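The complex appears here minus one protein chain, its other protein chains still in place.
The block that comes next holds chain A.
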Amino acid sequence: MDVKRKVDIIRVNPQDWPNGTPTHKEEDPDLGYDVIPAERYYGEAFMKLEWDRIWSKVWLLGGRSDDIQEPGDYICTEIGKESVLIVRQLDGSVRAFPNVCLHRGNKLRPEGLGNAEHFQCMYHHWTYDLQGSITRIPDLDTFPQGCPPGAALPSYPCEEWGSFVWFSLNKDVGPLADYLSPMQEHLGPYNMDRMAWTRDITVEWDCNWKASVDAFSEVYHVQGIHPQLQWYLDDTNAQIDVYERHSRYLVPFATISARVAMPSAIPPAIYEIMVKAGMDPAEYEGRVSDIRRDVQIFKRKHGKAQGKDYSALNDDQLTDDYHYSIFPNVSMNVHADDIMMFRQRPHPTDPNKMFYDIWMFELVPEGEEWPERPKHKRFKHGDKSIGQVLDQDAFNLPTVQKGMHSDAFPGLWIGDQELRIRHFHKVIDDFIYGPDGKGPDDI
């Protein structure tokens, strides 16, 4: 690596934190060094395979549990060509249904959040209760064939975990817990249910959904597009772990990348970390290289008085980015005080487009009032800033997508720092090509 200094990042000893988030480094699998075919990013046949064997088969993130607290609260979300209604039931459970009227196919609700006593189609007023059963068909006597079979919307499997609601379009899908494993053990120690929405944005991006997943699966790009972050995190000391389906990297924050010289003044972004922790950077007598550890010590000591329960987290988690990918489409930057996560959804018809959902949450200190939920915003690639770092992430993706189509570009040339991208494509292969693996003509 092109570094200026040798940096030994001190990480917690896994034995010291037996009950928390696992911290030990997994052995890297041998996934080879083949080119990842570019056609996977634009081919319509591959897009169809993804739909048939991934999107319609696995568990998918639907929304946040706290958006549907009361019976009748619902989330209407879309995945590919399907629109899904997730509804809080009278008994407190959640159920999911296709958001489509069985009469002429109209959508029952527009995308977004709401509360309903029942769902009435706005076309001919067919009406469904919270469980999806038809309660009224105007002029039923003019339908000699009667109600559609079952007189109810079909149900999708729907469960909650980790303050989120998950659904699957596959009625035969296995339990959510099996699918998410081992993420529960990893993310459980964070107080995700005590975190409140701070941002809810959807951007239509001009790239394949996988180009976006790739973009958030490696820190190799920090030196390329986020030069300022080199005075905030150490991109040269990321720990990468890949699991059966999911993966992560652990990136030290509040420290200086080995790619740049160690400054003597506190960099602006690290200054902000200290202020947020409750420290006064002007009082700080240590060296810049000591800040990460000192922030950890400070938060450990003062967290409780600030109404923040860090007891289940290890010291590294008090500063560092524990970044998780939940297959297929969730990327989460998980921190002690906040989560910045992205849900990356395919476009229903165009492999060159996707929907990039930015969800951000912040820990609400004990005793403080839960802030008002921000309204969902939606716009197109480049129309509005989504913040300096994410704008930098977004900038190259349309040209990356264009390049995928070039006859001169066979596919992705992936290095060790991008192991998670290779693993992501391996999991895609597992779903698409099954246990026998790829055939000679498969991409």
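Basically, a residue touches a chain if its C-beta (ideal position, glycine included) is under 8 Å from a C-beta of that chain, and two chains touch if they have at least 3 such contacts; residues count from 1.
Heads up, the rule we're going with is that contacts and distances are computed from a predicted model.
> If you had to name the missing chain as UniProt does, which of "Cytochrome bc1 complex Rieske iron-sulfur subunit", "SDR family oxidoreductase", "ATP-binding protein" or "Heme exporter protein D" would it be?
"SDR family oxidoreductase"
> Among A:281, A:348 or A:365, single out the residue that touches the unshown chain.
A:281
> Out of A:267, A:303, A:328 or A:351, which touches the unshown chain?
Selected residue, touching the omitted chain: A:267.
> From the list A:190, A:231 or A:322, pick the residue that touches the absent chain.
Only one listed residue reaches the unshown chain, and that is A:231.
> State which residues belonging to chain A touch the missing partner chain.
4, 227-228, 230-231, 260-265, 267-269, 280-283, 285, 287
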